[in-house]
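For this view, one protein chain was removed and the others were kept in their places.
And then chain A:
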Amino acid sequence: MSDILFTSEVVIPAPREAAFSSFGTGPWAGWFFNAQFDHLRPGALVRLALPMGAARAAVEGTARVQRVIPGQRIVLLHETPWRGRVVLDFAPDDGGTRVRLVTSVEHSSLAPLARMLGADLDQVDDPDEEVVRIGLLTSYSGSAGVFGRAVENCARLAVDEINAERGVNGTPLRLVVGDDATEPSTGLRELRRMHLRHHVDMVIAVHTSATLDAVRPYARRVGLPYFYTPVNEGGRHAGRLFRWGEVPEDQLRKAVPAMMREHSSRGWYVVGNDYSWPRAVGACARRTVLAEGGRLLGERYVPLSSRDFSPVLEEIERSGAELVVNSLVGGDAAAFERQLYAAGLRQRVRSIGTLLDEATREHIGDEAAAGMWTVLGYFMDLPTEENREFLRRYRAAYGDYAPPVSSVTESVYEGIHLYARAARAAGTIEPASLLGALPGVSFDGPRGRVTVTGDGRLRQTLYLAEAVTGGFRIRGEQGLVNID
């Protein structure tokens, strides 16, 4: 399907070099959706503020630099909340500069855009069509918007791989995507749309646990199998809800004593967003820190979409804490760690991010993130053949400048494969039989072998890692978690 094209141009009374370098820097910076980036080079992430009209708040979007011809041209790929390509051309024109914008927005972004604008472009699917509908609920804007594009890419990769092997028992899979915009109420509206109009057979989800709390009653009432695959507060499966990601106990158990040893420090501070998962991380941090002989010097929870952390940083300085457990989400985590670095505190204060994955690290930036700790089940830097092969397929499908994948975003890849294996084992996608076939199902993929346990959790290996320029240095394997 082809894209929608827009062109517009303006001639400004300024030399071409000045016009070009005004992109993101200098006295006119901000004209292009307040573009922010660390370096203007191919592959670099660009954060944008996209105005959604007078009645709506601006949306934080992301783009990636595809090409730069210094002084002449910048090509950006929109990643979230919609997909497209923007070419900015700078040409001399009668003593000034003609700045030209050629934008194409992908056709598939039209319906999601219409929903963001409060309209409805959605068709109703034929419920009798022979297809297995995989509902994907994730976030393309708001604090968790840093994950959405890679989540969708990974889900699509799994669906395509399964379809290349005759789908599930001969029936092809189809991906149906929903966007909660990091808003629980939007998440519930999207889940209802996916269920009522697209008749999804299951849901695989990467969103906040605040959204999970909002959608759970509906999913339970209509009997939808629900696979929540990112980090979470733990617990065995409840009815048809499965939570497969890393839990705070497993993440902090070894990281807390390791950080106290390495940084010769005992004073901790806990910062997170104000909803269920960060509070569960905080409670676990409190227990772990005390058990390891450390001291908790402060604890603070802020609303989602917080961007100014100066009061928190002042409190950390006053408390004398040198170690921080950061359970902020996406854009919030990035803002906090960038401000901590800018305040010159990085040398003294070390953080562990319980949600510090490749996407969040990239939003924090190479310099500001260096030295942060994390514990997760997957890193792009895992030196295994399966991972290299996965990344090769990912780049072949989505290009060299596709957003990085991470434990948070890649989790849907294994999740969908595990679902398909259970469906093959059960010979049906009928929920009761399929879910009954789940325990013991395993998949060998980019993060090694993962296996569904008897109580419906996921057995996987966790790794302790440190953020470095361009990625993570894996410091150690923490061993399998969720062994029955």
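Convention: contacts are C-beta pairs under 8 Å (C-beta built on N, C-alpha and C of every residue); 3 or more make two chains touch, one makes a residue touch a chain; residues count from 1.
Definition applied: contacts and distances are computed from a predicted model.
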{"item": "Missing subunit (named according to UniProt) among the choices \"Anti-sigma factor antagonist\", \"DsrE family protein\", \"HTH arsR-type domain-containing protein\" or \"Isoquinoline 1-oxidoreductase alpha subunit\"", "value": "\"HTH arsR-type domain-containing protein\""}
{"item": "Candidates A:Arg83, A:Arg243 or A:Arg279 - the one touching the absent chain", "value": "A:Arg83"}
{"item": "Option from A:Thr7, A:Ser185, A:Thr384 or A:Thr469 whose C-beta touches the chain left out", "value": "A:Thr7"}
{"item": "Option touching the unshown chain, where A:Leu40, A:Ala91, A:Ala111 or A:Leu391 are the choices", "value": "A:Ala111"}
{"item": "Among A:Thr25, A:Gln72, A:Ser185 or A:Thr384, the residue in touch with the chain that has been omitted", "value": "A:Thr25"}
{"item": "Residues of chain A in contact with the chain not shown", "value": "1-10, 12-15, 17-19, 21-22, 25-28, 30-33, 50-51, 53, 83-87, 99, 101-107, 110-111, 113-114, 117, 119-124"}
